[in-house]
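Of the protein chains in this complex, all but one are displayed in their positions.
Order of writing sets the labels: A and B. Residues in every chain begin at 1.
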């Protein structure tokens, strides 16, 4: 008996994004069904073999095609795509943060108002397994600020005993836990005055980082060489700096963390103008609570020490910063600052520590608004201080006390309320109390 | 008899984007086939049960996985993604509008030329069903203008008898049908002088809106509290305003619409500078046909009334605006303006009314260029007038008459031609006739 029927049916369409049921059904395979039918005499051996042959051919084809299949997800609202072996990946997302602030200063120097604090889009991805990139742009204030624009290579991992990541482009210098923690995840609406003033932020450079496990936690180490940032329009050669940071966490589990870290940056400023100034832990309005004014400097050396601990829903975090400035006019100047805070999740969550980079990442609420839940609630308090007075430079001293309440409605949506009490030494500025609110989403 | 064959086949790959044929085939189910074969004695009861068991297990797995499946579409050229229960969605798109204009003014004040009128990208989405966001940025003129950057919550719908949407961030204040109708769908290349001058546009704020059915149509109501916009760089506390709008459409079918609406905004201007000015219903060049100049004002109260009707391919629309300005120097000032227009689709389409928001949305041509069709053709004429003279303020009076022809080549591609005849009272400016063209796509 000869099988001789037309191959009438389009077997498989759309090779790209697909799943094939390569078996006769999603329940039993072609092979299984044919085997049973043959055993029962419902089909002959020849029929069995011919039908089975068709099956094998199709399986091979389907497997070849599925190697290129792209899996798409919208977890937490961010669009992620990857192929089967994850050698190619892409993610498209962004963040929106909307702020409002009111100042208790008689309306004189600080301006009540609203602000779109951050409005970002990003694309990040992986190509040929070992190459990674990220392009992130901020459009807040109707202006462009390039945040991340880097390429990373991780292919040394085949040769080396330890993980090594080499990154170049525009990205954050490795300095300060609070500075390195994403603005999506920081505990208060703004980073501390000291962090804002002393941490170098993003510049164009080349960086190396590695990490490992130790005791019940891990360690990380990173260093880099950075030129000036994207906004360098001054005449003269750019400044450049060396930076290094190491962190050590003897404990790093889901609910227990103990972290210490330190970093140092030395930058050749080459006689270019330099200035240190800070807003009072709000970003609304342009009035600075401390300000050294502008002056030419040769070298700037900054170091910091950070520590944090998580114990279930309770956590503490603190940093100390010190900066030595070799000023052309005033010689050696020393400035410093610090902050310390405590946070408590009323709803039982823990802050989530990233042991590979020595910073904090996304806290996911145990219950979600939109899935029958009420989100996560966190209360926190921070004290911060900064001293920009040295020698003839009177940048001012300031202390801020902040009380914060955060509501994590979903893993990607957070509402924040901060009450900031300021106390500064500059006689020409009032010391306002600030009440400010934020709503944010990342996708 | 014991079934004992190898589970050789990869059953399902790429869990992400997929469809599973959970039945034995796309024609009949495993269960159906097994039932027939059993009834005919081609397989035994035991074989039947074991094979059926495999089927049931796989069905369960497939169902679990498909709950996370993301469906991707490119309808009208815009990329949309959503999961199965639509609790997560994302859309990526944008618009391009290219203009050219020629002025019949002896080449003196108005500059012939070209312009990229709008160049936008947006990402919008839904997360955890009840939360929505949109980020839309315009890059026309080699500058950033944040258009939409908002977060919306719709989860009250479980508790309330009526739909309630709460939105915060940067978005359009609810005021004026023409202002609220997307630039993709407005009938003429530019909104009327009065709409441009008096409608508040986008600001950072908090809004509430609801809607319902009534008679053969529906109604909508919205209110909001808004600070200043993103571009606020002035010293001093921001201005803030309250706005409300209600619309009523006793008829709202596909081809018949009768709409009336009204809105009012009261804004505390706090002595900041204020100015009213307008181009002559073109966006090429910077010359204004009316202009009050700058002055400090305390309060501004604006109200409007809009109405529209659709009768098959024929439609009319009109609005009246009135603004009271409490000027620091000049006291109470009153300005106003209005427009009215008629449109007719030669190819039989009707303008499409959005009853939930009291505005117009996308008209889809009955035939499409690229699918053997010729698109939709619309002719329209508008008369608009504005009066910015009051007391000592001589901002000027102006009337424009515009004749327009629109060709909707596809649902997302439109070509527009406008001929605008201007007549203004300012002696230092000519009254040009303007011929202008636009090509636009949205995706």
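Criterion: a contact is a pair of C-beta atoms (placed from the backbone, for glycine too) under 8 Å apart; a residue touches a chain by one contact, two chains touch by 3 or more.
All values reported here derive from a predicted model rather than from experimental measurement.
Here the missing chain is touched by one residue of B:155, B:236 or B:439, and it is B:439. For chain A, the residues in touch with the chain missing from this view are 1, 3, 5, 7-25, 30, 37, 42-44, 47, 51-52, 54-59, 62, 68, 70, 72, 81-83, 87-90, 92, 121, 123, 125-131, 133, 135, 137, 143-146, 149-151, 155, 168-170, 204-205, 227-228, 230-232, 235-238. Mapped onto chain B, contacts with the missing chain fall at residues 17-33, 35-37, 39-40, 42, 59, 63, 66, 69-74, 76-77, 79, 84, 92-94, 96, 98, 100, 107, 111-116, 119, 121, 139-144, 368-371, 409-410, 412-413, 439, 441, 443.
Just so we're on the same page, only the chains that are shown with their structure count from here on.
Computed centre separation for the pair chain A/chain B is 32 angstrom, with centres defined by C-alpha atoms.
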